[in-house]
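Rather than the whole complex, this shows some of its chains in their spots.
The first chain written gets the first letter, and so on, giving A, B and C; residue counts start at 1 in each chain.
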Amino acid sequence: MTPTDTARVLVQALPYIQRFADKVVVVKLGGAALDAELDRALAQDVLLLRSVGVHCILVHGGGPQINALMDRLGMTPEFKSGLRVTDEETLEVVRMVLVGKINRDLVATVNREAVEEPVAVGVSGEDAGLLVATPLDPELGFVGEVAKVRADVLDRLLREGLTPVVSTIGSDDMGQAYNINADDAARAIAAAMGAEKIVYLTAAPGLLEDVDDPSSLVRRITSAQLRTTVGRAGVEGGMIPKLQACADAVDQGVGSAHIIDGRVPHALLIEMLTDEGIGTMVTREPVR
Amino acid sequence: MTPTDTARVLVQALPYIQRFADKVVVVKLGGAALDAELDRALAQDVLLLRSVGVHCILVHGGGPQINALMDRLGMTPEFKSGLRVTDEETLEVVRMVLVGKINRDLVATVNREAVEEPVAVGVSGEDAGLLVATPLDPELGFVGEVAKVRADVLDRLLREGLTPVVSTIGSDDMGQAYNINADDAARAIAAAMGAEKIVYLTAAPGLLEDVDDPSSLVRRITSAQLRTTVGRAGVEGGMIPKLQACADAVDQGVGSAHIIDGRVPHALLIEMLTDEGIGTMVTREPVR
Amino acid sequence: MTPTDTARVLVQALPYIQRFADKVVVVKLGGAALDAELDRALAQDVLLLRSVGVHCILVHGGGPQINALMDRLGMTPEFKSGLRVTDEETLEVVRMVLVGKINRDLVATVNREAVEEPVAVGVSGEDAGLLVATPLDPELGFVGEVAKVRADVLDRLLREGLTPVVSTIGSDDMGQAYNINADDAARAIAAAMGAEKIVYLTAAPGLLEDVDDPSSLVRRITSAQLRTTVGRAGVEGGMIPKLQACADAVDQGVGSAHIIDGRVPHALLIEMLTDEGIGTMVTREPVR
């Protein structure tokens, strides 16, 4: 790299760093096991961003691992229109896997990379009533949707310099727990926190014009355009809820929503601190 | 009750309330399922104390529940001199049960009783490096003892008005998790926080002169006297580690240590706010 | 008392303590000499309440003592419709007795009971223009009513941790002093301070349905009901101005007004910190 190249990256990055200082960024990860090196790079990104004042909140899912434990316990997962039917016994398994295993592993990964003090703390949506849930559909049992986010719970942790890693179990007024979809919970948290950004890490480069052509990446799109696109043929099924959540997030006041490739090391940093970015950025108004 | 009786309770209680304001009290519960009514009364005590400025930290164990899940998974618990041999698979089960189940249930119980906002949050010793562990004995696998407590992690939560419920999983610098004895972890936390009190809820009235005579309750004892007593015949086996922890706690600067009967509703409140108390109080110096 | 009894008093008291923290309570005492033991108990109550953050303001009268000094000086008290005709010489005697004697004795009693630093300070309504007076009736001379209370004078003392003991001498813009009825001045102070409570200590159990039957105590009553009652036959004459002041106080925004038996030790504490109380509580709306 020439001095000119280096200077260009720096000259671009500094205004973003200033703009994002003291802002909140919600980062959603899948539950599918990432490779250890990628995990390490993501943990570094979160800590580097924190070092310049950006408050990241990690939100995770965990479907495959839940299935695995159910299997070991001789239970059979049941789904209705893609959602896990959750009776009391299933709920207990979901909670143990999300809060007692995946969340723990993520907290450990971030803390292992910390240069000074460890800062990651696990948070369940039940803690201090963070995620207030209502049942989604009686047929699904204890599957909930977010009725309210107590944003001040996360605000208080951030104010104390802690980096929350959130499992998306909610609870109602009676203290009954519910299983909540992580993509949507991340969206609700970002909206309630007035986040600057929500970023979905996926196993694709972003939204593609042509799903088979990685060079057809859509770099910028408005929420209105996105809603049209989602209905169109050719969009990959697994991407649809994330696209929906992105459109909802920016329409609810989040600065921008991003779908980026979790398989590229430091994708989060590149997306946030360069003019071009690396994935798809969704905004309410067209970006000039 | 006569007005004189009522007045006496109030006149006694108010100076304690003033003295304990802004002080930390660590309360250790067993993992054995308490009856729901007792749980409710304990949650109320913690919230009532919080309402007058006393910061309670709950610490819990969970042996029986761990055994239950291991059993369902076809695993056989193994113990050496009373301690659970903990290989990687066992550790994962321990962590899921403590953090993902028992802690969750306690958090839910306290939050259900909250009059205004829910305030209980689950904390694992791994969060923000709260409990730094070192291996206790190579033969025991991932069983650790507390090398260091990052008291400021709990301080920050308390400062934000949150009530921590702590699972005693620790971790080392490499992020490796360890299973830690809850009685001892509670003691280490109380010492590191400069707590006013540590209170062990048990299934006995306290320390008894004669284990078969509940009226032989020892109300006050110094740590030096206690160390002598522990060695004596006739002390119930399960009580010994708690007695040890009490003596250690006060010698490490905790104001007083208490063993009280978790089966009496509101035992915590009575022990803390009356001159007589209800169980055994251990102090460094004889109380005048 | 059983642990259950004790627990019930404590469980009831703590929410009151939280609710009254940082609130103001105005306590009106008569000038009639109380017995030393009762005085001591009252001083203790005020100090205990202060220790948990309740700001008491004591207001006192002093008719009998004024008469006594006038008598020694060869002056003859004169009354019109129950109010003392107050010429310049009488005013000087009133001021000397209230400010220079009764107030002094009360301040001394509270300070004597203080465990740490003495905190009681005497305040006359003339100090920093606390009570602005206007003449009530030309025929009465220097008898005034309260035109305005400078609540910030007392706020400043409370903020500095001091407990004001108030003599009810007021003054007008020209610095002329006036003798003001203490029951009414206490009411005006409570209203101006936005007090949580005003409490009148009397020589009766409270408002009685049947003045001869102590068991006919009215525990709770609204200001509207009270105004009806006052007109009714059978209410003791000396009680009427206090009942009037109670109704006025709660209609002017004071949380509740109380008439309690100053002859029961610690009556103030019992009235404030138990569900049942000990005397009559007046509120604007019926208490559920």
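One rule holds for everything that comes next: a residue touches a chain if its C-beta (ideal position, glycine included) is under 8 Å from a C-beta of that chain, and two chains touch if they have at least 3 such contacts.
Predicted model, so just to flag it, every value in this text is computed and none were measured.
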Total copies in the full complex, given that 3 are placed here: 6
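Keep in mind that, in the parts below, only the chains that are shown with their structure count from here on.
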Graph class of chain-chain contacts, one of line, ring, star, complete, other: line
Identity of the most central chain, Cα criterion: B
Chain centre separation in whole Å, for chain B relative to chain A (CA means): 35
Geometric centre distance via CA averages, chain C-chain A, whole Å: 61
Complex contacts: residues of chain C adjacent to chain B: 1, 3-7, 9-11, 13-15, 17-18, 21, 44, 48-49, 51-52, 264-267, 269-270, 273-274, 278
Complex contact set, residues of chain B against chain A: 72-73, 92, 95-101, 104, 107-109, 111-112, 117-124, 126-129, 150, 153, 156-157, 159-162, 169, 171, 174-175, 177
